[in-house]
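Only one protein chain is missing; all other protein chains are in place.
What follows is subunit A.
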Amino acid sequence: VENVRLLDRLSSRRAVVGTLYLTATHVIFVENGSDTRKETWVLHSQISSIEKQATTATGCPLLIRCKNFQVIHLVIPQERDCHDVYISLIRLARPVKYEELYCFSFNPKLDKEEREQGWKLVDLNEEYNRMGVPNNYWQISDVNRDYGVCDSYPTEVYVPKSATAHIIVGSSKFRSRRRFPALSYYCKGNNASICRSSQPLSGFSARCLEDEQMLQAIRKANPGSDFIYVVDTRPKLNAMANRAAGKGYENEDNYSNIKFQFIGIENIHVMRNSLQKMLEVCELKSPSMSDFLWGLENSGWLKHIKAIMDAGIFIAKAVAEEGVSVLVHCSDGWDRTAQVCSVASLLLDPYYRTMKGFMVLIEKDWVSFGHKFNHRYGNLDGDPKEISPVIDQFIDCVWQLMEQFPCAFEFNERFLIHIQHHIYSCQFGNFLCNSQKERRELKIKERTYSLWAHLWKNRADYLNPLYRSDHSQTQGTLHPQIAPCNFLYKFWSGMYNRFEKGLHPRQSVTDYLMAVKEETQQLEEELEVLQERLANLQKSKSGNNKVKSKQQDRSKQFGLYTSNNSLANTPQEYSNDLKSFPSRSPSQGDEDSALILTQDNLKSSDPDLSANSDQESGVEDLSCRSPSGGGCLPSEDSGKDSDEAVFLAG
């Protein structure tokens, strides 16, 4: 469709005209602009909702909201065209078969071996070995070999050695969806562990001997402690309501030596609405400070984040400080349980705060234990009531921790944002389906690529420059403050206003330090070369020969020197961004040239945008490209809007 206008959210004057293309996998908008021809690519699977608004004199507006928090506002001149686009997008954004998803057609031009290598990057067996199991207390159980006991669990699960197959099967029959207690994290230092399950089918009075034995076995697997915590992550009311349906929670009287604890994290429906409300606030055109804070509070988002963190902190404390094992469950044990277990693991074990470890953690607590990626993130057309930002909340929690412990994580904010992006993108096979069983049936590993390999290949982009493996923050357990610390939880504009670069700090400390570090490394290398040559020179001074080769050497050296220099200058380039401030001054011409400059700069500095060169090796990152491109375009601050009004009216 031609002559489509892409509107800027913050200012109607910033519209650009271009052509809209729909392909089998992407929505592509190409600007008409003569030299740059900026393109905006959006994967169909990123589309969360499409809204057709009432036709106006200028055309028919179409609003596309994406799952990675991008909002695209198009105006299509012909109502009929708009309707066609609308209908096609609705169809394209909601595929019914897995085979329609992008990962099955995505080809980064890697050979078979490389793809297999990619899938092997994260190996859970290796991970359990790293934790220290199997050992005297824990063993691998093959009871779920053909998914015979629980179809949403992995085939290989770790259970206490004293739990026989009979106990496991018995316990599974007493648990919602047969998700019996299994090991999530084992603490080598003191034998304490975190186990996970679903709720027991206790109703008002039912008991199950095997289930009681199962919990007993978990306790015995930690000889240092005479009780275990059972943490129900639901609000007490919800758990009690479940009893009427024959489900519920553990009765302390029936289980020997357990301490039962509720931690009120709300269910997926509350969370879905909360995010919805917060995004509405993010979308406000020119909110006042009160609008924003009030809306943020009203959404309850930060309250929910804090609840999840509190649960994680409680468990980490039990394991690390008290040396007590914990069994965690919610209703089905695949949403809140996954959040809480992974937050606790992250706090406990520095390994999960490395790049590789974080991949392993998601693979372990989310992918392998049957978090329903397909349902929660709407990969295929499904029940909208199943959709909920469960893993988004976990990623938000990680970011909150990164803010509090700036040196503790090997990776940076960008790493989290890109993982979030790809959970929805369906470009890689990792997060397809609802369980390991479904993924095996679809032969995901043979037919798609792994995100982890892709991220690992580009790991230089995701490094936190402040991370040092020998720093105190990278050792042992993290202890976030629990006392009155509401102010520690903050709104993450880098995520939820990700595509409005104008709102973010214009200079990135991370990027700056990364450039400095890279330069440092080159300097180190050069220093070595220089020292060597100096030594050689001193040696050869007596023999004074080989002048020619030396001169060659020198020219080489010179090359290195210049490249060094240009690198040293990179941080300064950011300052060009500054020019791009809004200003709706009449001097438009001047302004535009500044903008073009900025876009070029951003292309080199922002990996999201740098994907241009990637075009041949597959379209991968193009999908991340922001529509606002230069990003600084929207920096026309809302506040300034009103100024202008005064300007004109005054």
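The working rule: a contact is a pair of C-beta atoms (placed from the backbone, for glycine too) under 8 Å apart; a residue touches a chain by one contact, two chains touch by 3 or more; residues count from 1.
In the analysis below, contacts and distances are computed from a predicted model.
This complex has a chain not shown, and the name its UniProt record holds, of "V-type proton ATPase subunit a", "Alkylglycerone-phosphate synthase", "ORMDL family protein" or "MTMR9 protein", is "MTMR9 protein".
Of the candidate positions A:P95, A:G132 or A:P287, contact with the unshown chain belongs to A:P287.
Across the entire complex, the residue among A:L92, A:L296 or A:A318 in touch with the chain not shown is A:L296. In the full complex, the hidden chain is touched by subunit A at residues 282, 287-294, 296-297, 300, 302-303, 306, 404-408, 465-466, 468, 471-473, 481, 483-491, 493, 497, 500, 502-507, 509, 512-513, 516-517, 519-520, 523-524, 526-527, 530-531, 533-534, 537-538, 541, 544, 547, 550, 554, 561, 571-572, 574-575, 578-579, 581-583, 585-587, 635, 637-640, 642-643, 646-647, 650.
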